[in-house]
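See below for the structure under consideration.
All protein chains of the complex are present and in place, except for one that has been dropped.
Chain lettering (A, B and C) follows the sequence in which the chains are written, and residue indices restart at 1 in each chain.
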Amino acid sequence: MEDVQGRHDAREIPINRVGIKDIAHPIVIENRDGSRSTSVATFSMSVSLSHDQKGTHMSRFVQMLNENETVISAKNFHQMLQAMVTRLEADNGYIEMQFPYFVEKTAPVSKVKSLMDYQVNLIGQIEQGHLDSTLEVTIPVKSLCPCSKQISEYGAHNQRSHITVGINCSAKLWLNELIQMVEAQASAELYAILKRPDEKYITEQAYNNPKFVEDVVRDVANEFDLCDKISRYYVHAENFESIHNHSAFAVIEHDKSV
Amino acid sequence: MEDVQGRHDAREIPINRVGIKDIAHPIVIENRDGSRSTSVATFSMSVSLSHDQKGTHMSRFVQMLNENETVISAKNFHQMLQAMVTRLEADNGYIEMQFPYFVEKTAPVSKVKSLMDYQVNLIGQIEQGHLDSTLEVTIPVKSLCPCSKQISEYGAHNQRSHITVGINCSAKLWLNELIQMVEAQASAELYAILKRPDEKYITEQAYNNPKFVEDVVRDVANEFDLCDKISRYYVHAENFESIHNHSAFAVIEHDKSV
Amino acid sequence: MEDVQGRHDAREIPINRVGIKDIAHPIVIENRDGSRSTSVATFSMSVSLSHDQKGTHMSRFVQMLNENETVISAKNFHQMLQAMVTRLEADNGYIEMQFPYFVEKTAPVSKVKSLMDYQVNLIGQIEQGHLDSTLEVTIPVKSLCPCSKQISEYGAHNQRSHITVGINCSAKLWLNELIQMVEAQASAELYAILKRPDEKYITEQAYNNPKFVEDVVRDVANEFDLCDKISRYYVHAENFESIHNHSAFAVIEHDKSV
Partner (left out) sequence: MEDVQGRHDAREIPINRVGIKDIAHPIVIENRDGSRSTSVATFSMSVSLSHDQKGTHMSRFVQMLNENETVISAKNFHQMLQAMVTRLEADNGYIEMQFPYFVEKTAPVSKVKSLMDYQVNLIGQIEQGHLDSTLEVTIPVKSLCPCSKQISEYGAHNQRSHITVGINCSAKLWLNELIQMVEAQASAELYAILKRPDEKYITEQAYNNPKFVEDVVRDVANEFDLCDKISRYYVHAENFESIHNHSAFAVIEHDKSV
């Protein structure tokens, strides 16, 4: 059978990225304490294609996922990127994998334990031999409006917010550490289980700690600026406003090397 | 060319519903005050198919949308259902159309006007000659937790909530009327524009008016029970909890004829 | 601290369902061969609430998920429902859990193995002491249009389709069995990895096996009618038409006991 993808292409147009997306696959994640978590990831995998080749070999991407158990660590993710560009005979390669990650959290007063989920997105690329990767996490928190608190006799509007951070590291930073750094900058953290004394604690903590969406991104940025392990970052906060049917959002990007 | 859909089918299996879905089409809506609004609806249109017919004629559904400007009123919606079963030569017919509907709201203190959007779903069916239709609307509001208020020294967690109601009417009820009936049962309403005096008003109103998700569905149910125009309803409330990463929800269904 | 949820409610309105939704939790699934798979499920858990009680105890639902590893089998799912109504002191209870499930499939010619994912939804309820559960699965397949094949000199339009089935069983039916029964009724099955000889096989198989969306639901219904283990079912097929920007769909529902 003819290898149609392998034909010569005369259009003289190189392709930046070609590959597969929206493929689900079970994964295993190495945790900080040596334990392993399971999850399900959605992958996007692609490579560059030179101007003279008609098509890439799509099935090779899927074979990479199916040949071995997919154990995810920073090291493995880099090896996976390297293996992909070698196998696809490509100059550049790109992998994104998104998955829910669970952290066991302890309620502030009752000390009841429960799992909370965070969406993680590992984004990696090799371009001209240079490997770069970004760890992106979306962290749901509570925000309480400083203006509403200030101008009202009692109460203050508050809501669920998403803080999405993307970091490039010069030294190893565990998912747990990153999540804790970010949660500490919100008006209050979220938990899957809160007993009444915990609910009182969180309510009062948020009221004592009002933050605009601008305050949230600045306080996260300040933490990241102080952390030597982070060389470049972006932080995006979105408040699902409880007095409007739309969101408020803010973004800070910072490359420390510039 | 052969009419393959028109072939005889020997499997002896009737089909409950067959048709098209997820087709977008611009619409015009008749408002209470005689004015007209424009929107974009997503349609699902289907009919029953008798056991001896191989296929329905899918293009006729789409022709119905394209032949005339789609002006939506309760009366037109019923005529559209009738026209569909006639044209498709079917016993039963089903139409759903979902679209955003905009209402001009006036902020409580500053009186500034702004549009707010509500998702509407018109659901109609003709079964064995009997026509029935449900008007479903999702109404975003604010809810404030009575428990959090009661047990905390100050503050109370609150959040955006969605109240989705589906009603069957014995007399005409305008979208605006229905939305106002429902919004009045929340801890507070939402607005696209709130000036500072409005924000103070809403914050204090919600604090004075705490409601569990259970309270919201009960208070809406109570209103609907008192309204003679409504013969059957369901009310579903969902709080996007600002202390958890999951929702709380409650549902009441009531058929007054039973 | 006062138990606000436990207060007496004077509105005299019972609530059909109240609980939590959209909470993610890792699960373990028992397979037919005794092995175990891991996945991540999204849960909805709710109970009825009597007319005289102000609120339910939301944290108990979450505690049920967090106290034990969530191992899912038909038996465990029923025990979970029973435990929930007991723990929440409720008459009626409802659980839905949605999760991706992976099946290792073997390509038809090359025999290469790869995982494919299916969305599963377990839906269970206890009403007035009676337990009932539905196993719902969405199975992506290929459909090829009989009309397009018949009227064209060469080729035929085909596309990805979703067949969603919901079954109530009188005897144990494994997920694998159900998926195979349904895939056999499509124009062709899907696979994550297909080598060129497999691609030729699938292309020709689909061309030899054209089916309208009506044919697909009838052929699945026919299989289910013949299967003694299934007492009640619905089958919904949706073709993401490759000649239109909308879907064609069909539905058959059948309760054998009626």
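In this text, a contact is a pair of C-beta atoms (placed from the backbone, for glycine too) under 8 Å apart; a residue touches a chain by one contact, two chains touch by 3 or more.
Everything quoted here is computed from the prediction, not taken from an experiment.
Screening C:I95, C:A206 or C:V220 against the full complex identifies C:A206 as the residue touching the chain left out. Chain B meets the missing chain through residues 1, 3, 23-26, 37-40, 59, 62-63, 65-66, 100, 102, 112-115, 117, 192-197, 200. Taking the whole complex into account, chain C touches the unshown chain at residues 116-117, 140, 142, 144-145, 147-148, 151-160, 188, 190-192, 194, 196, 199-200, 202-204, 206-207, 240-246.
Along chain A, the points of touch with the absent chain fall at residues 1-2, 4-5, 9, 11, 13-24, 44, 46, 49, 54-56, 58, 62, 146-147, 150-151, 212-215, 217-219, 221-222, 238, 245-253.
As a convention for this text, only the chains that are shown with their structure count from here on.
Using the average of C-alpha coordinates as each chain's centre, B ends up farthest from chain A. Separation between the centroids of chain B and chain C, computed from CA atoms only, is 26 Å.
One simple way to say how far apart two chains are is to compare their mean CA positions; for chain A and chain B this gives 35 Å. Averaged Cα coordinates give chain A a centre that lies 29 Å from the centre of chain C. Listed for chain B are residues 147, 151, 245-246, each touching two or more other chains.
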